[in-house]
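Of the protein chains in this complex, all but one are displayed in their positions.
This part shows chain A:
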C-alpha cells in the first residue's frame, strides 16, 4: 500500500487532535526509552534469573514471553519451587536476580539475611478444596474432609501453602485424619490429579490450571487463609536494571489481567 507523500501534510491539517495525540505518544516512547536507558549505556539485555514460588509458574512464564519479546537478547531463566526452599537457597548464596515468594514470612527470611530488599506485594492467592472432577465424594466444606474414609493431601506446615492450610483449618476448627503433608503446592496437587487422594487443599490458581481434572470447592474460611505474594530484587544480582524492569512488569497494571485469569486476586 503506497501513500503519496504529498497527501500527508494535508491529512495532518485535517485532523489536528490526532496529531497531538500521536505526538504525545511519541514523547511517551521517547521518555520510556530514556528511562530504560537511564544508568545503562545500552538497553539492558542478557540472562535474568528469577526464583519464584511454584504457584506462579504459568503466569510468570507468560509474562516472561512478553518481556523477552520486548527486549531482544533478553532471556528469563526461572527456578520454580516451594518459596521456602528457594529462600533457603538464596540465603545460602544461590545466584538470582529476582525473588517472588508465596508469603511475606518467606520473603522476610531473605530480607532479614540482607539478600533481598524492598519487597512489594503484587497479588494474593487463596486456598480451595480441590476434588476429583464431578466431586464423587460430595465434599462441600472443610468439615467434610475430616470424614472417615476421605484421603486428604495438604502442604506441610513448613511451606507457605501449609501455613495457609493451618490457618484455614484453625478458623474452621477442623482436624484432618492423617493427611499427607506434601512438600510444596505442586506435589499436593499431583497427589490429587493422580487420584491418590479424594481432596487436597490447593491454591485457587492451581485448581484453575488443572481444571481439566480437578474441581474447586470454595469454603468460607479461605479468606482467613489468603496469602500475599511479595516480589523483590536480589541485592547481589548484577543485572539490576533488567531485574527492576521485570519487577515493574509483574507489579504493573498491564499484568493484572493475566494474574486474575490465573485465579489470583490483584491488589
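For this structure, a couple of remarks:
Convention: contacts are C-beta pairs under 8 Å (C-beta built on N, C-alpha and C of every residue); 3 or more make two chains touch, one makes a residue touch a chain; residues count from 1.
Quick note on the criterion: contacts and distances are computed from a predicted model.
This figure omits one chain of the complex; the name its UniProt record holds, of "Molybdenum transport system permease", "Anti-sigma factor antagonist", "2-oxoacid:ferredoxin oxidoreductase subunit beta" or "Amino acid/amide ABC transporter membrane protein 2, HAAT family", is "Molybdenum transport system permease". Of the listed positions A:94, A:146 or A:183, the one in contact with the omitted chain in the full complex is A:183.
Only one of the listed residues, A:133, A:196 or A:238, touches the absent chain: A:196. Of the options A:61, A:75 or A:158, the residue whose C-beta touches the omitted chain is A:158. Interface residues of chain A facing the missing partner chain: 82, 84-85, 88, 151, 153, 156, 158-159, 178-183, 187, 191, 194-196.
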